[in-house]
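Right, I'll just put the structure down here and ask away after.
Other chains dropped; remaining ones untouched in position.
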Amino acid sequence: MTVTVRLFGMLRTLAENQPEIVVAVNGRHQVNDLIEALQTLYPEVGELLLKKNVLVSVNHEIAHGETEISSADEIAFLPPFAGGAGGEWRGGPHVHG
Amino acid sequence: MSTVKSDEAMLVRVQRENFSIDVEIDRVRNRSKRIGGIATFLGTARDRSQGREISSITFEHYEGMAQKKLREIRTRALQDFDVIEVVILHRYGDIAIGENIVLIVVGAEHRAEAFKACKWCIDELKHITPIWKLEHTPEGEVWVEQHP
């Protein structure tokens, strides 16, 4: 099975600005299997997924590792949100020139 | 029925265009003559962030999911606080320093609840809404990571 994953923010930047990537998923067809597949395909994105607080959404709802996925689902990787303004910003040191 | 729908659609928006606070406040005010207090939060683009100089900001959102989360915030604010109407707007695209980014307007009979709900909405927006912020600085671009 393959799924299409939408990328946003720094994840899209890391994936050479591709708005979405197609990933072959094996195993039980759960979010965990997708993340495992990704480690091989896009090591940089995979590393960020583990290091940062990246959420996975399935059909516009936050999913967990055991959430079932299918090719028809709208799946997205969501890096830490930063909407709004006027808060205390304490971002990381990642500067992409 | 279509009027109600389009009304509701105007109360929660993610848009590129700027907005008028007077217009959005009137949207809230016109919902009920029992409103006595309207608390508003307007977020604007600052020229500095963690000591870095910012020249402009780009906001990106997850179309569909962002709107859904903002609608959820509005619905929960109307349920959990003694307030009458709530408007939530967030802009996307390129935003210059000093410009409007986000607006929360809450109308209530009494001011204490209006303040509480308004503060809750903007805090919650930051936590659950899939919106990302790219800061343009003289040294390059930075995707901002907000910690809770």
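By letter and in written order, the chains are A and B; residue numbering begins at 1 in each of them.
Everything that follows uses one rule, which is that a residue touches a chain if its C-beta (ideal position, glycine included) is under 8 Å from a C-beta of that chain, and two chains touch if they have at least 3 such contacts.
Computed from a predicted model, the values in this text were never measured in an experiment.
A single instance of every chain kind is placed in view; the whole complex contains them as A x2, B x2.
Quick note on the criterion: only the chains that are shown with their structure count from here on.
Chain B has its Cα centroid 25 Å from the Cα centroid of chain A. The touching residues of chain A, when paired with chain B in their complex, are 6, 8-10, 13, 52, 57, 60, 76, 78-87, 89-92, 94-97. Within the complex, the chain B residues that touch chain A are 41, 43-46, 49-50, 59-62, 64-66, 68, 90, 101-102, 122, 125-134, 137, 139-147.
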